[in-house]
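For reference, the structure is listed below as structure tokens.
Here the complex is missing one protein chain, while the rest keep their positions.
Note that the chains are named A and B in the order they appear, and that numbering of residues resets to 1 at the start of each chain.
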Amino acid sequence: MSVVRRALIGPLVLILFSQAAAAQDPRLAARLDKPTLGSVRAIVDSARVAGLPTAPLVDKALEGSAKGSDGGNITSAVHQLYLRMGSAKRAIGPTATADEIKSASDALDAGVSARDLARLRSASGKRPLTMPLAVLSDLIGRKVPVATATDLVIQLAKSGLNDPEFALFQRNVRADIDRGADPTVAATTRARGLVLRTGSETKPAE
Amino acid sequence: MHDQRDPIESIARELRRPVQVSVSLDDRIMGEVRQLPHYGRLKLWLRLTTPRTITITPLRVGLAAAALAMFAILGAAHVGNDIWRVATPIATAMFPSIKKPAPNQRVQFVLVAPDAKKVSVVGDFNGWDVAHAGYQAQHRGGGVWSVTAPVPVGHHRYSFVVDDSVWVADPTAPRVIDNDYGMPNSAIVVSEQQK
Partner (left out) sequence: MEGSSDAVIVARVLRGDVEGFRILVERYHDRYARYAFHMLGNREDAEEALQDAFTRAYRSLGRCEDPERFGAWLFRILVNRCRTLGARRGRRAQTFVVDETAILEAAEEHPADRNAWREEIDRALQQLRTEQREAFLLKYVDDMGYDEMSQLTGVGVSALKMRVMRACERLRELLSEVQSA
């Protein structure tokens, strides 16, 4: 057998086993009713065909079941996540990891635009986006306006912040807000301090 | 003027009028479409990936079994472990989710809940299973509950469940806006170095 054939058949075998396993995840059958199970499996199959990670879809269905949602809601949530992951992957590039796609789809859900995801991708170079995106979603969840939060995180990424520094930034902003600070002022001030340290200025969006 | 008795028909008539879009929209759509793979080149891929119904007959089962056996024999005789060495990086590059299982890291979860009788941690890492034995927090005194449990490297969403009924986001972790099920989640990014 030629090397080329090995190279072709091998991935297909891996793909068939691992991805089909996600659609057939026994936890789904144990927790979902039959119509919901069928719908969720169909969406998982679509994701597999589209080259999207399938585990987050299974997790989303299990989460819905744990939270007592009905079948319609679960199917809708899984479908929406599938759509968001497709948008996320297109925005941050075909080489994005499953974790990056997952956190980018959370950011889309929080209101970040696909265009801004692409800006963050280009600002981050080859550094992973997972942590900056988690921090971005958190800022929005803490009432920092989407445009401001997005611009700040892009500025921080441009200035070369690494993951532990992003985590520290998030903790500091959270602590400031918990002590009563205005979320936008807290985020902007903390970001400005970090960017000044690295030698480039940041401007809040608002 | 519009209908004075029932506005619905008048509204519908107004809304049926054409809506103008940018003259460049068609070009933008086609520009994006042209960037996508053309179908002529995708034929084989589509044949391999499009779900289809097959009828199982004894003859087909026999043929399939024979083919499988042939593959196994060929694999054992000629391919050995080489196929996996060649295949894994290619499959991983094509499908980022296909990887060897990520290593676990021990992560401590802490919640202050003075009135709680029971605190569990649920998330992507344990199938959102409230009853999962490895993720039940212990009361350490003074209202502090904690559990240190294995979490695979990567990005996860999770939450605390107090007394099997109240969902609480981790106040110390990044939040995830949850618009799907209406209950809060937190995010955690576990890296290889995290202890």
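Everything below uses one rule, namely that contacts are C-beta pairs under 8 Å (C-beta built on N, C-alpha and C of every residue); 3 or more make two chains touch, one makes a residue touch a chain.
The model shown is predicted, which means the values in this text are computed figures rather than measured ones.
> Please output the residues of chain A touching the missing chain, sorted low to high.
Chain A touches the chain not shown through residues 49-50, 79-80, 83-84, 86-87, 108-111, 146.
> Applying the definition given at the start, please give the residues of chain B touching the unseen chain.
Against the left-out chain, chain B lists 1-2, 4, 6-8, 11-12, 14-22, 25-26, 28-30, 32-34, 36, 38-42, 46, 50, 177, 179.
Going forward, only the chains that are shown with their structure count from here on.
> Please work out the Cα centroid separation of chain A and chain B, and write it as a whole number of Å.
Result: the chain centres lie 10 Å from each other.
> Residue numbers of chain A touching chain B in their complex, please.
Spelled out, the residues of chain A in touch with chain B are 1, 3, 6-7, 9-15, 18-19, 27, 45, 48-49, 51-56, 59-60, 62-67, 69, 73, 76-77, 80-81, 95-99, 101-103, 106, 109-110, 130-131, 134-135, 137-138, 140-142, 163, 167, 170-171, 174.
> Going by the contact rule set out above, which residues of chain B touch chain A in the complex?
On the chain B side, the touching residues are 48-51, 74, 78-79, 82-84, 86-88, 90-91, 94-98, 122, 124, 127-130, 154-155, 157, 167, 172, 174-177, 179-183, 185, 187, 189, 191.
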